[in-house]
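Contents: one structure, followed by commentary.
A protein chain is absent from this complex, but the other protein chains hold their places.
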Amino acid sequence: MEPNIKLRVSQIEKSFPGVKALNKIDFSVRKGTVHALCGENGAGKSTLMKIINGIYKPDTGQIFIDEKPVKILNPIHARSYGIAMIAQELNYVPEMSIEENLFLGRLPVTKYGKVDWKLLRKKTIEFLSAEGLPYKPDQKLKTLTVSDIQMLEIIKAINNKAEIIVMDEPTSAITQREVDILFKKIEVLKSQGVSIVYISHKLDEVFQIADDITIFRDGTVVESHRASDLDMDKVIALMVGRKIENVYPKEEIKLGDKLLEIKDLCSTGVFKNINFHVSKGEIIGFAGLVGAGRTEVMRAIFGLDPITSGHIMKDGQKVEIKSVKDSIKNKMVMLTEDRRRYGIIPIRSVMENASISILEKIIYGGYAHEREERKIVGEYFSKMNVKTPSLETPIQSLSGGNQQKVLLAKWMLRNPDILILDEPTRGIDVGAKFEIYKLMSEMAKQNRAVIMVSSELPELIGMCDRIYVMNQGKITGELQKSEFCQESIMKYATSTI
Amino acid sequence: MKFRNNRVMEKYSIFIVLFVMIIICSLLNENFLSTGNITNIIKQLSVAAILAYGEMLLIVSGMLDLSAGAVLALSGVLSVSVYKSSGSLIIALLVAVIVAVVCNIINAIMVTSFKAPPFIATLAMQTVARGIALLFTKGQNILQLDNYVVFGQGNIGPIPVSIIFLIIITIIIWYLLRHTRLGRSLYAIGGNEEAAVASGINVKLNKYKVFIINGILVGIAGVLFMSRVNAGLPNGAVGYEMEGLTAAIVGGTSFSGGIGTTMGTLTGAFIIGCLNNIMNLIGIDSYVQQIVKGVIIALAVIWDIHSKTKKTTKVVLVEEKEKVVSN
């Protein structure tokens, strides 16, 4: 047994009706280290973390903190053991101020039981200035960007004097610069003896900061090693249980004519003079920092937001796109970012979520042809390897990766010429990512075009033929495949021509 | 497979509730299952059920209508007075429908173009419509309706006209939800409006459509109501939107939108109708009746929330289940 073990779990098992979620889990975290958990969605990482945080109770097994057995009853109880958790889903009240959110549930009170607003303000200002955050304490949280909020959440947990911090996908919504800040913070915490459990799908990050890596698959621990004994390919192979030959299945395609051309597209206050094109068989990428205007440009092209001037050419013809319908008519579809908000209809079935794009193909002649619908959708699902218990399952019951595949199937059913993908792989597991990359390649092979907006530079570099870089609502750079490198992309992403 | 059975149980539980209730009622009173009483129940619930369909469609698409009772009264009294001056039943029916549709188009304008929350918009319409109905009649009941009563009291063969209305409307609403693009679009809009927009659904147009359908239903309900009581009552049907909402919710329509069925709503209306009926048949005190009804509504809402939380815990289940499939 190693010395300095902060947290150890032994022989943990957890079953849900009909399924074994965790099977004899042994795993330990050393004091003052970062221990990364890798595994596909549904491998059991989150279940285990919920057990450690007291949300679930294990069926059998034991948790040890500082080698003393403990029983954790609920998250508040977990906090008393020095355990803090930064959830993937943020919990905050958008209509409340920063100070109220920071001290939510533990507002300081005067001896008369009144909220001590003065003390609250003082504490908040101290806190914000100590962290170098440029916010006012009475600013409402909804005025902050998602990444700002995530940073606040992280800092809040850190400042709670935790000894064990669980971070579940902490970087899924923050910018590269903030990731750097976070990693510096983690280094400081490590030196203070804090142990960190780090869950992430971004393996490059994992290798940047992890001391130890444990790989989960199907509710069991596959292997646990020092990070220095592993490499990325090995981890992926262990996670998916098979070897993925090439993470980015990009193939060389001879490019055809210009398929889509955007000319001088403007939207007052949002983006300006956007010019770009994509040819048949081409995959282009859009890089940039969060808030650079990439999503807004794509939404405008897809007919979701209005434009002030400029035009869109398809196959050399000018097309009017005023609504999503117009866009679909021109065989252009878009997988929007933020799956939960713009993508899925949570309580409806996976079948309905997919067939919503082809209603006129299944409801005609005054009758809904459900058998045809099942056939069409079912075929596409098996082609895209969608894993679902049945076609009637509500989409919210599926894992993120499978939800994304259903949404892709929805658009692929329309047989589009142009596929726009906005952050298509955010928060989904390696297996599902690979399916999406394969689909992109497939599209290109059939002489169609793909536009991908992504904040993950490796996938842009791996999958694209050309990359446009945006900053502050303008295209600040265009890179050919030979010029691809992370540094030059970041340079354009922060330049202000 | 087990999974499926649970879903089937969940899907049909409301019908089972009604079935059990009918058995209990028939044991409580021997007349309960008589033809006369069953006709009674259906006649009594037809107005509430027709309103419930409108509310259900609106709730499914993430809205609701608090003006139904007041618009019913307005379209009813106008229809009655038009009948008295024209003598034509068809024109009277048309007037009721047109008036209610106009009110609902105004609701739709407030909700879609001005983005007013449906709760507020229809609450305003409730006050305005009731006010116009009272102003028009100077607060007095309109009497001497003559043949107007055939809608609510007449028979075609052995079947009351109001029941025929209910059957036809039920079939139409069922068809709309099940076999038209409108139906699918409404589920999508109520399930996640932003996703519906991003999927190319014309949300605004569909909201107009559903309000117009609601208007038609409210107008017909107005005619049935007034002819049933043989008077134009400007004060009638106060709070009837709540009867409709209750039937829809008891029938499994989810207040958070995206879920609701025609047959569920009809069953909800039957549950409430049977409840009212049996309590009267066995002579339960008015006060106690109110308590029982309140408890039923609370149970329905708790049921609704409970079945939803059950679904979210399933998330974990399915994630685990996937492994079985993928292995």
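Side notes on the structure shown:
The first chain written gets the first letter, and so on, giving A and B; residue counts start at 1 in each chain.
Going forward, a contact is a pair of C-beta atoms (placed from the backbone, for glycine too) under 8 Å apart; a residue touches a chain by one contact, two chains touch by 3 or more.
The rule we apply is simple: contacts and distances are computed from a predicted model.
Missing chain, UniProt protein name: "Monosaccharide ABC transporter substrate-binding protein (CUT2 family)", from among "Monosaccharide ABC transporter substrate-binding protein (CUT2 family)", "NADH-quinone oxidoreductase subunit J", "RsbT antagonist protein RsbS" or "AzlD domain-containing protein". Across the whole complex, the hidden chain's contacts among the shown chains comprise B. Residue B:Gly236 is the one among B:Gly236, B:Gly252 or B:Gly268 that touches the chain not shown. Residue B:Val128 is the one among B:Val102, B:Val128, B:Ile212 or B:Met242 that touches the chain not shown. Although one chain is not drawn, its touching partners on chain B can still be listed: residues 29, 31, 34, 36-37, 40, 43-44, 110, 114-116, 120-121, 124, 127-128, 130-132, 134-135, 138-141, 143-144, 153, 225, 228-231, 233-237, 276-277, 280-283, 286.
Keep this in mind: only the chains that are shown with their structure count from here on.
Within the complex formed with chain A, the chain B residues making contact are 2-4, 7, 178-181, 184-185, 187-188, 191-192, 194-202, 254, 256, 258-259, 308, 311-312, 314-327.
Across the interface of their complex, chain B is touched by residues 16-21, 41-42, 47, 218-219, 302, 304, 323-325, 327-328, 334, 336, 341-348, 352, 355-357, 359-360, 363, 366-368, 387-390, 392-394, 396-399, 402, 410 of chain A.
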